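Removed: one protein chain of the complex. Kept in place: all other protein chains.
Per-chain residue numbering starts at 1, and chain names A and B are given in the order in which the chains are listed.
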Amino acid sequence: MNATKNLNNISLLSFGFVAIVVLANLFTTNNYGRANREVVESLNNTPFMANYQLLRNIVNEETNDYQLIDLRPEQSFKIGYLPGAVNIPFDRLLETESLKTIRKISPKIPLLYGADEPCAQSARLLLIAKGLNDNIMVLGGNYEKAFNYGIKNFDPAFVNYKDEKAQYDFNRFMNAGSTGSPERAPRPAGIIPAATVETQSAAGGC
Amino acid sequence: MAPFIPEGIVNPQLNLFFALVLGIGFGYVLEQAGFSSSKKLAGVFYGYDFVVLRVFFTAGITAMVGLLFLSFMGWIDMSLVYINPTYLWSAIIGGVIMGFGFILGGYCPGTSIVAATTGKVDAMLFLAGSMIGMFIFGHFYNQWEPIYTGYFQGNPFVYESLGISKSWFAFLLVMVAIIAFAVTQNIEDRVNNTPSQIKDQRPSYALPAMLLMLAMFSYLFLPEQRKSNASEIPPDQLHALLQDPNRFVDVEEATYKIIKQDEDLVLIDVRSSEDFERFSLPGALNISMEDIIGRRYREFFNNSDKKKVFYSYSESSAQLAWAVAKRAGFENIYILQGGLNGMFATIFDSPDQPGDPYDLEEEFSIRFISKAKQMFLDGEALPSEPTTPLPVKTIIELETAGVSGGC
Partner (left out) sequence: MENQKPKPFMNPYLAGFLLGLVLLASFVITGRGLGASGAAKDVVITTIGSLAPEYAQKSPFYASFFNSEERPIRSWLVFLAMGVIVGAFISGASSQRMGLKMERGPQIGIAVRALFAIAGGLLFGLGAQFGRGCTSGAALSGMAVLSAGGMLTMMMIFGSGYMIAWFFRKLWI
């Protein structure tokens, strides 16, 4: 009958369309494990910055709950790394093997560091976005700082070092108006002498 | 990604045009289905004609399945879709009153417009009556307000209220609908004593019903939802972009734009609002990570004409916010190299003399930096008049729709 045929055709067509699109999608594109919104929530809600006291404890084997992960390229890793760290270069972070390694670390907490802090932070974001447990921590600063201030000459003044901190009293520059002496800007009120602030390498090597 | 107009993909000025087109489709289908007849409509309550139930349920399920499918695929952002708010007692009282109105009048507002168009006098009277009803509501609004705006439950989904999963609710709803279709057909035939040759002439609905059930059954076993949506870039690409040196805007360019008060570059401060209030770069917007992917700044980010530069104290937080925005598919976005710390180190702690007296480029750069330093110190880099905040369009329609209670 005509009406039956039409109805059948319409339903077959719609069903087929939906089924093909869903199946094609299931087996291809998407490979995020968390929605962007969930990633943001996780970034905002979980405390994840580790300080150098914790690093010291790990290195001195006072705690066994963490696994250091070095994100720098292999060559840098070979020259030196924080004791106990495993090397997962940032550019290979999303390879299946790297993800497997990180998954295997649990129940220990992965503690990331790299050649700079943004890199370690981004690695954490990518791992969370891929759906790994968001219990991942990041060591403040970079490898050199962590090594110098955390291990070589442990300095309580730097124990909480991280990049994301004001190193100047910015308002004194911008709003001082003409009262500021033209010759020399007032010394920043930061903790660290400004000279130590390296402008990070644009190459983005981690 | 849908919905097109709240996302800024389709010009909002076309909104009224689409209203007209959708209305034509709406009116056409309602009339074709026989909703211009009050006798047919009232039949659903007396068992002689269940056309209302069939059309209504089929339409609801079609749209529901379509939305489930689109949101599963990440093609529609349900947070931008208007979900009817729940004001418990207002909804109950309103529903009960409307039930009375349906029995007495034989129409509902939508169908009465259709019926009035085709010349039904009773529908015109019904429409006039409904305006009187609205006037009465407005007249006694103050008395009714506590109920009308009280018992607010937010905009919950029905499956949340029932405490079951979305897919199970959808599955059960479809099953209920199919069973209702079969049962009501049976009742209708008995009430009308339908002759058997008419029954035999009816099309068979076996295949559509089976396919629908199969689809809903499979939906139960699909993973919760795709975690990315159509406009997002895949993780590998995001990973590659995070290593791309072109993601930075260097200090000199940013400084130049600040001094020039160039409006093609928008600085986005991703630090906390307290930090922002204490100090921020001239003209910067303070946008949190939630707001980057939220609806408030959607149009601003979707517009890729302006260069948007994220900054924080260092590159750390800025890069995170940038990555979130990049993943969302926004274009023409950058990170301020070195962040505020790096910027101030470059401008205020750079040598006044070039290391190599013959390097012209370095000399230019140093001259520029010392000029910039001067301007910052003198306050000249600050805008002479307070900059007007960027027009950030909130989606008024979505937010006020609940208040105005438009049906």
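The rule we apply is simple: a contact is a pair of C-beta atoms (placed from the backbone, for glycine too) under 8 Å apart; a residue touches a chain by one contact, two chains touch by 3 or more.
Note that the coordinates shown come from a computational prediction; the quantities given were computed from them, not determined experimentally.
Can you say which of B:98, B:213, B:233 or B:259 touches the chain missing from this structure?
In the complete complex, the chain left out is touched by residue B:98.
I'm checking contacts with the chain that's been left out. Which of B:32, B:186, B:273 or B:304 qualifies?
Answering carefully, the residue with contact to the hidden chain is B:32.
So which of B:56, B:256, B:276 or B:368 would be touching the chain we can't see?
B:56
Please identify, in ascending order, the residues of chain A that touch the omitted chain?
The missing chain touches chain A at positions 3, 6-7, 10.
Keep this in mind: only the chains that are shown with their structure count from here on.
Touching residues of chain B toward chain A in the complex: what are they?
69, 72-74, 201, 203-205, 207-208, 211-212, 214-215, 218, 222, 225-228, 232, 234-236, 238-239, 242-245, 247-248, 250-251, 275, 278-279, 282, 289-290, 292-293, 312-320, 323-324, 327-328, 337-342, 344-346, 348-349, 373-374, 376-379, 381-382
Would you tell me which residues of chain A are touching chain B in their complex?
Going by the criterion above, the answer is residues 1, 3-4, 6-8, 10-12, 15, 18-19, 21-22, 25-26, 29-40, 43-44, 90-91, 93-94, 116-118, 121-122, 125-126, 129-131, 162-168, 170-171, 173-178, 180, 182, 185, 188, 190, 194-195, 197, 199-200, 202-206.
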